[in-house]
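A single protein chain has been removed from this complex, and every other one stays in its place.
Naming follows writing order (A and B), and every chain is counted from residue 1.
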Amino acid sequence: MILQLLAGNLIHGLLLGGVYGLATMGLSLIFGVMNVVNVGHGAFIMVGAFITLTLFSVLGISPVLAIPVALLMGMALGFFFFYTVMRRLIKAPELASLLATFAIGILLEEVVKLIFGADFRGYNWGLGKIVLPITVIPLSKIYAFIGSIVIALFLYFWFSKTRLGTAVRAVVEDSEGARVCGVNVGWIYALSFAIGIGLTVMSGVMLTMFIPVGINPYMGGVYTLKAFVIAVLGGLSSPYGAFFAGLIFGLIENGAYVLFAQIPGVAPFPLTVSLAFWMLFFLLLIKPTGLLGKK
Amino acid sequence: MVKYYPLIPVLAIYLVMFLIGFYIEGMWQMVALLAFYCALGQSWNIFMGMTGYVDFGYVTFIALGTYGMALGISYTHQYEWLGIGIIFIGLILALFLASLSALLESFIALRLRGAYFAIACIGINEGLKHFIEGARIWGGSDGIIFYGALIQAFGRETSNHLTAFWADFAVFIIAALAAILNIYYMRSKIGYALTAVREDEDAAKVMGINTTKYKTIAFLTSGLLGAAVGAFAWGVKLAHVYPGDVFVIHYTIECIVVVLLGGAGTLLGPVVGGLVYGLSKYWLAVVLPGFQLLVFAPIIIIIIVVFPEGIIGFVKQKTKSTPLARYII
C-alpha cells in the first residue's frame, strides 16, 4: 500500500521535476553569464502562463504551439530589457542589477494585472490520461516532461556544438579572456540574457501544461523561490546541473510525503516542502558548490 | 571624535522624523513605517556592507524575533508581578532565537561563498517556515495572537500605547543603535579585518586574519538587530504572528532594495533609501490606489540606472574633496 503510493508519487515527482529543471535553466544561464540574480524570475514564468492561456482560450491554439511563441516573445522581452536597463548596469556594483530585476518583476506583474485583471484563470486541454495500476497520469503532464527534456537536450547541443554556444561558455568561464580572444562579449551578454528569459517564459508554458489552473499575475513568487534553491542545488551557472537538481527537488517534494504521513500528529505536506528546502542545505554541507558546480 | 561625525546626519534625520511623527497629527504611523524600512536597511547593511556577503535569508531573523516576542508575551502574561518585564522577556527570547539560528547558519553557511551562501539561507528560511507549519510547533499555521494577552497584562490603555506608540519608538532606538554599531565597527579592528575579507578573502586568511570569527561577529550583530526590529515592529505593534506572514523572502528583497537605493556599504545610504522607498510607496498608495506599483517600478529602475552606486554613493563622489565629505560615508 505504502510502496504503491510511494511509487506513484515518485512518477509524478519525476515528471514535475523535469519541468522544475527547465524552469530553472534560464535563471542559471543568466547568472552564469552575467552574474545577475534575476529576482523577477517568477514574473517571466507568469508571462509564459498568460501567453499559453491567451493563445488557447482566445485563439484556440494548442499549448504545444505556444512553446515557440513563448520562446520568441520571451527573447524579445529579454532583448528589450537588456538594451533599456541591464546593459547600463553591467559595470555597476553586482547587486544593482538585482534591484533592476526586482523592479522589472513588479512592472510585469502590474502590466499583466492591468490587462487581464486579478482573476485566477485556467484552461482545459482535455487530452486524456494514462491509467497505470498504481496511479493515473494525464497526457499533458507527459507532454510537458518530454518537451522539457527535448529543450534541455537542444540547449546542451547548442552549447557544445555551435560556435555561438561555445562563445557563451567561454564568457561564463572567463569574460576577460573571451574578450581577448575576439568574442564580442556585449553581444553574448545580450544574447544570453534574451535566451535565459526566453527559456523562462517557455517554462511557463510547460508549467501550465502541468498545472493548467491558478494562473494570475502574482503566481510567480513560489517559482522564484524554488528556482533559486534548485539553481544552487545544481551548482549555480550550470544549466544542466539545474535540470538534474530540478528532478531531485520534484522527487523529494512528492516522494517524502508518503513517509511523513506515517508520523502521527504532524502535517506531512508542509514537512515535505520543508525537507525539500533543507536538502539544499545538507547537500551544500557535503559539496559547497552544488551538484555540478565547479570549484 | 571626528571619526564619528558621519553619525550626525543620520541621527539628525531620525530625530526630525521622530519629531514630525510626534507633533504632527496623523503622521506617526507613516513615520513608523519609514523607520521600519530604515532600521531594517541599516541592520542588513552591517553585514552586507562590510563583508560583501548578501544574505537572502535575512528575514528569518526578523521572523524569529517576532516569534520570540510572541512566545514571551503569551507565556508570561499571567504573572502580574512581571509587569513591563514581559516585553523584556520577549525581547531576550527574540534575541536568543535569532542568535541560535545565526550561529547555526554561520557555522555552516559562512563557509560557503557568494551566491551559494545567499541562497542557502533562503533554503533555511523556507524550511523553517514549513517546519513550523508541519510539526505544529508554536501554534503551527494558526500562529499566535496576543493582543488579548497584552490587555490582560497591562490593561487597555497601556496596551494601546504599547502597540501604537512605544513599539514604533523602539524601532527608532534600534535604527539609531544600528547606525552607531555600524560606524563603531567600521572604525575598529573588526572593520579593517572585514574590509580585507571583502577585497580578497584568501589573501586575508593568509595574512592571519580569522575571517570566520569576524564574519560571525558582523553576521550576529546584523541578525540580532533584525530580530529586535521584528520583535517590536511586527511583534508588539501588530500583536499577532502567522508563519506565512513573517517568513517571507520578499522582505529580504525589500531590505536589499532599500540599501541599494541609498548606497550599499555607506552609513547614510540605508536611511536615505528607506525614506525614498517608504515615502514613494506610501504617497503613491494614497494618490494612485491600485496603480501605484505601475509607477513605482519605473521609478526604481530609473534611480538605479542613474545612480548605480545608490543615491549616497553618488553624493559621496560629488562631495569627495569638500568639507562635507567627513559627514557622509
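One rule holds in what follows: a contact is a pair of C-beta atoms (placed from the backbone, for glycine too) under 8 Å apart; a residue touches a chain by one contact, two chains touch by 3 or more.
Assume contacts and distances are computed from a predicted model.
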item	value
Among "Phenylalanine--tRNA ligase alpha subunit", "RNA polymerase subunit sigma-24", "Amino acid ABC transporter substrate-binding protein" or "Peptide O-xylosyltransferase", the UniProt name of the subunit that does not appear here	"Amino acid ABC transporter substrate-binding protein"
Touching residue (missing chain; options A:Leu164, A:Val185, A:Ala267 or A:Leu291)	A:Ala267
Residue of B:Trp28, B:Phe56 or B:Phe307 touching the missing chain in the full complex	B:Trp28
Option from B:Tyr75, B:Tyr282 or B:Phe314 whose C-beta touches the chain left out	B:Tyr282
Residues belonging to chain B that touch the chain removed from view	22, 25-26, 28-30, 32-33, 36, 130, 133-134, 140-143, 145, 147-148, 151, 156-157, 160-161, 163-165, 234, 237-240, 242, 244-245, 281-282, 285-286, 289-290, 292-293
Missing-chain contacts mapped onto chain A	1, 5, 8-9, 12, 16, 110, 113, 117-124, 126, 129, 131, 135-138, 141, 210-219, 221-223, 253-255, 257-258, 261, 267-270, 272-273
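We take it that only the chains that are shown with their structure count from here on.
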item	value
Separation of mean Cα positions, chain B and chain A [Å, integer]	31
Interfacial residue positions of chain B with respect to chain A in the complex	54, 56, 108-109, 111-113, 115-116, 118-120, 122-124, 126-131, 133-136, 140-141, 249-250, 253, 256-257, 260-261, 264, 291, 293-294, 296-298, 300-301, 304-305, 308-309
Touching residues (chain side chain A, partner chain B) in the complex	31, 37, 39, 85, 88-89, 91-93, 95-96, 98-100, 102-104, 106-107, 109-111, 114, 221, 225, 228-229, 231-232, 236, 260, 265-275, 277-281, 284-285, 288-290, 293
